[in-house]
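Here's a slice of the assembly, chains where they normally sit.
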Amino acid sequence: MLQRKIETLLFLAGRPLTVKKLCELTEAKKTEVHDACELLVKAYEDRKGGLLIQKAGDSYQMVSHPDVRKLAQTYAKEEVSGELTKPSLETLTIVAYRGPVTKAELEQIRGVNCSLILRNLLIRGLVEGTFDKTKATTVYDVTHDFVRFLGLAEVEELPDYVKLHDHETLLKILNDNVQAEEANPETTVD
Amino acid sequence: MHQVKISSFEGPLDLLLQLIEQEEMDISQISMAHVTEQYLRALEAADDIPADELADFLVIAAKLLLIKSRILLPQLQVEGAEEATELERQLKIFKEYLEASRGIAKIIHKRRFTFGRGKPAMVIEEEFSPPKSLTVATMRELFLGVLRDIEPIIALPKTVMERTVSIAEKIEAIRALILDQAIISFQSVMGSAKSRTDVIISFLAVLELVKQRTVMVTQNVLFQDISIKRLDTPPEA
């Protein structure tokens, strides 16, 4: 029943709804809502109908299926621009894999100040920021607009997501590689 | 002399990675040391680096100098092993995401876009529903708040410049790391230094003079036209 309710709400809204909002409206627990949403995502994928349920961060949205993109684009009259500059794409990639991520973490990975690029992505609606009370700073996530851009059900479907999502995992993989190299050194200075 | 051929680069790590890959080397402290001079030359040649990124390029330049000096002059027993390892790790992580971004570009290129509905389904009727407690006084406050939020963004280039200057402190820290232990060794090393190490040696030499407080160094453009002025005040004991 909860699944049916959520399906209705996502249809009516048309826009993304957060798990929190869905909990309020259905008067169900967070874990229940979350599970029901995940089942919906799966069910819509398996159906191969004209629609999909997409996940981005903590919210879900009902959207047209990528297979009917042309028709949907004509009808929605929405301009979709695939043009992203290299720095924008780099930043988006890190936010997609690492989100929720802080600006400091982003800058640590890219090695450059990201204020203006972030502002640009926020304005384009590809990234959104929320204040994280525990970290006492803003954390960034990709939006539904970005997921819609990819045509995936959720960012977790990105290649190598598990490896690149978690910093510790990534460090471990990189360190293991370093150790392997050290066991078999190729030392040539200039 | 090795010719640097770098078409365009988006940031300091991007440049560094391109140089290493051009040499067909793996990411390591050795390969980073190997391309340090090329990195500095590429930086010197690029006059279009935006002001807000110059500071970031300088940070990496300083780290590279540290790594290079550790490898070339092991007798100096320069510290900073941790910082060197950190840059190596940072570059490897950057490379992972750079490759991932190419994957994302491919997905976008397939243009499997999806679309949502701009407005709620028709069952919902438009209805005038104002925010009950909103007053014109609150609106004025809100608007002033918006203006306050904009101020730092307009001021951004200025803060970036201040940051660039603060890199001097970063280099100062490295100077301390290297020179505190190495002043004497340097004077002997300098005489025999040939072109391969010219850049690092002159850099370090200048830092040494700065350390002795006999000169003041000013630099208008990165690694160009370093002007050295003798200070009138006597050196400290």
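As written, the chains take the letters A and B, and residue 1 is the first residue of each chain.
Just so we're on the same page, contacts are C-beta pairs under 8 Å (C-beta built on N, C-alpha and C of every residue); 3 or more make two chains touch, one makes a residue touch a chain.
As the structure is a computational prediction, the values presented were derived from the model and not from experiment.
Only one copy of each distinct protein chain is displayed here, while the full complex in this structure file has the stoichiometry A x2, B x1.
To be clear about the criterion, only the chains that are shown with their structure count from here on.
Averaged Cα coordinates give chain A a centre that lies 28 Å from the centre of chain B. Of all residues in chain B, only 10-14, 26, 28, 30, 33-34, 52-53, 55-56, 59-60, 71-72, 89-90, 92-94, 96-98, 100-101, 103-105, 107-121, 123-124, 153, 156, 160, 163, 196 touch chain A in the complex they form.
Within the complex, the chain A residues that touch chain B are 11-16, 52, 54, 61-66, 69, 72-73, 75-76, 78, 80, 82, 84, 86-87, 89-90, 92-94, 96-97, 108-113, 115-116, 119, 144, 147-152, 158-160, 163-164, 170-171, 174, 181, 187-190.
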